[in-house]
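With one protein chain held back, the other chains of the complex are shown just where they sit.
When the chains are written out, they are named A and B in that same order, and each has its own residue count from 1.
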Amino acid sequence: MAESTGIAGLEDDFQGGKQRSLWVDAMERLIRNRAAMVGLFISVLLVITALIGPYIAPHDYIKTNIANIAATPNATNWFGTDLIGRDIFSRILHSVRTAIFVVVVVITISTILGIILGAAAAYLGKWVDDGIMRLTDIILAFPDLLLVAFISLTIRQPFVNWLGTVYQQTQWEILRDTLFLDYLIVFGALALVSWPGYARLIRGQILSLREQDFIRAQVALGVPDRTIMFRHLVPNSIAPVIVSMSIGIGGIILLESSLSFLGFGIQPPGASWGSMVTENLFEWRTHPHLVLMPGLTLALAVIGFNFLGDGLNDALNPRQIRR
Amino acid sequence: MPEPVLSIRALETHLYSREGTIRPVNGVSFDIQQGETLGIVGESGSGKTMTALSIMGLIPKNLGGVVGGSVLLDGEDLAQMSDSEVRRRRSTKMGMIFQDPATSLNPTMKVGPQIAETMKTHLGINDTTARNRTIELLDRVGIPSPEGRYNNYPFQFSGGMRQRVMIAIALSCDPLLLIADEPTTALDVTIQAQLLDFVREIKEERGMSVMWITHDLGVVAELCDKVAVMYAGSIVEKASVDDVFARPKHRYTSMLLNSMPSIAERTAGRLMSIKGLPPNLANLREGCPFAVRCSAPVDRCTEERPTLLPMGTEHSAACWNPVAETAGNGKM
Partner (left out) sequence: MFVYTLRRLILAIPVLFAVLFITFTLGFYGPGDPLEIFYNEELVSDPEITQRLRELHGLDRPFWEQFVDYFTGLLEGDWGDSISSGRPVWPSFAASMPISAQLGLAAAVVLVVLGIPLGALAAVKQNTWVDYLIVFVSIVVRSVPVFVLGPMLLIVLVLWLSIMNVPIGWKGIFHTNAILPVLLMAAGPLLVVVRQTRVGVIEVLSENYIRTARAKGMRERFVVWRHVLKNALTPVFTTMGLIMSGLVTGAFFVELIFGIPGFAGLGIEAFQARDYPVILGVTIIGAAIIIISNLLVDLGYGLLDPRIRYE
C-alpha cells in the first residue's frame, strides 16, 4: 500500500508534537499556586531587607536609651523599644540580615557537603557507603537542637583560643570580632547537623536513577561515566535538592533562633529574632510587644519560606518525594 | 432478539487536564447479549480502559466522568443512578478484572479475606459462610490447596494465580457481566492460554456475558463472538469475529490485521506495532481522526467525521472509503 499521503495541516494532531519542558511546567504550576507566590514575595522581601535593611533602619540598632525604655509602638519607634531603650524595628531589620546570612551560608555548606558525600557513597559503594551512611545515622540520632547547642557550647572556648593564636601570627583584626566568631560557630554547628539529609537524598537519587532503563541503556552503550553523571544524574537530581533546600530554609531559621533562644547563638548585642524573643520572654505579661514584634516577624519569615518550599515541592514533584 | 444484558448508547466521557478536555470515550454504542463475548480491540490509548471504567462508574472524580449517553445493564440505566446505587450493582451484576495482577490485590491483606469481604458486603452472609464460599471459589478457579492459600498474601502467588484470584473476586457474587481489561497482557503465553481456557469454561458454565478488552487479535479469534474496534475514543468497526477477520471494512482494522504477529512472533512476546501515532484526544479535528494515518483517504475524510454505517448484516464501520471486497470474498 502507498504511504501516508500526508493531508495538509493534520500533522500537528500528533501527540509527540509539543513536549513541554519540565521546568516550564513546574514554573507554571508554581505561579498558579497562590500560597507559594505569597511565600516568594515574603522571601524576596526578606532578601532585599537583608541587603539594604541596615541602611534604611530609622535608628541605631545597638544604641540604648534609658530615657525611653519599653515604649509601645509609636510614630518614632514603629515597633516600640526594648527594656534598655533600643529601637525594636531597627533591631528586627538587622536580625533579618542575620537570619538570611545564616541561611545562605548554612544551606550552601550543607548542600555541598551533602552532594559530595552522598555522591561518594552512591558511587564508591562498599565501605565508603557504609561509613557515610552510619555517620548520617549517628548524626540523625541526636535531637538536632541538642547536638547543635552542645557543639556550640563545647567548641566555643577551644575555637576562641585557636583564633587567638592565629591572630597573634596574622594580626587579622576580624579574628577578634566576637560577632564574627558567633557566626562561624553557628554556621559550623548548623551545617554539621544539616548535611546528612542532603547526603541521603542525593545517594538515594543516584542509586534509583542508575537502576532506570535510560541510564542502563547509556551504560550499555558505553557512554562514559562522567558524561552520564553530568548529563543525566545531576540534572535529574536537581529538582529534589532544590525542594529540599527550600524546605530546609525554614528549619534552619527555626534552629538558629532556637539556638539563640537557648543562649548559644548570635550573642548580644548582635541581633537575632531568637535572642530578641528570649531576652524578653518573661516580659510577656507586662510588655507583650517585646515578644510579639520579633516573634511575629520570625513567624512570618518562616511561613514565607515554608510556603515557597511547599509550592516548589508541588511544582517540581507532582508525584511527591519523601524527605 | 432478547433484551441485551448490556446496552450502551452514545456514551461520552470527559477527562479534564491542563491541555483541555480529553474525550477518551466519544459516543460509544454497543450491545452484549446474554452469554455473548464481545472483544474490544485497539491500540493503547484508544479509550478501551476508559470505556470499561465508565461502565463500572469507576472514573476517578478528580479526573473527570461520564457526561452523556446511557449504560443499560439488565434494563437499568447506570448513568442515571446515584453513586451508591451503582456501587451496589458492582460485583452483583458486573465484575471487572484488570490488566496488572501484580498490583491489583491489596499487598497487605490476605487473599482469602479480599474475596470474602466482597460477598459479605453484597450478599449479607456471615464470616463462616463467606469463608467457606471463598475456599470453594478458590478451588473452582484452580488454586491448589485452597484452604491453606486462604491465608496467604498476594506476594506469595504467581502472576497467573493472582489473576485467578481476581477472577474469583469478580465472580464471587455471580454477576451477569464480566469486564476483563487486558487481563492476560502481563502473563506469559502458556499461562495466558490456560487462563483463556478457564474463562471460556466458566463463561459457558454460568452463561455469563463477557466484555474482553485486548490488543491481541489472536485472543479475539479464540475467545470472542463479536468484535468492536476502537480508535481515538470511538468505535470504528463492529462485526462478528468471522466478518472482521474475513472482511474488514475499516482501514484501521485491516492495518491491525496486517500487523498481527505470526504465532512464532507471538510466542516471542512481540506486541503489534503500526505506523504513526494515535491522535491527541484533547483536540480532535473535524473529519476522521484516522485520516492522517489512513492508506486511502478521500477529501471527505478531512471534512466530515464518518459515523458507523452498515456494511452487511450485523457489520458496520465508520469509514467514507471502506475496503472493497476482493474477488475471492464474495460480491464486489
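One rule holds for everything that comes next: a contact is a pair of C-beta atoms (placed from the backbone, for glycine too) under 8 Å apart; a residue touches a chain by one contact, two chains touch by 3 or more.
Just so you know, these numbers come straight off a predicted model, no measurement behind them.
The chain we do not see here touches A, B in the full complex. Contact with the chain that does not appear here is found for just one residue of B:Gly95, B:Pro146, B:Pro248 or B:Pro279, B:Gly95.
Annotation: of A:Pro58, A:Gly125, A:Pro224 or A:Pro288, A:Pro288 touches the absent chain (contact as defined above). The chain omitted from view is touched by exactly one of B:Ile169, B:Leu195 or B:Ala239, namely B:Ile169.
For chain B, the residues touching the chain absent from view are 56, 58, 60, 62, 84, 87-92, 95-96, 98, 100, 103-109, 117-118, 121-122, 153, 155-156, 166, 169-170. On the side of chain A, touch with the chain left out of the figure occurs at residues 35, 134, 137-138, 140-147, 149-151, 153-154, 156-158, 250, 254, 257-258, 261-264, 274, 277-278, 281, 284-285, 288, 291-292, 295-296, 298-299, 302-303, 306-307, 310, 319-320, 322-323.
Everything below uses one rule, namely that only the chains that are shown with their structure count from here on.
Per-chain CA centroids place chain A at a distance of 52 Å from chain B.
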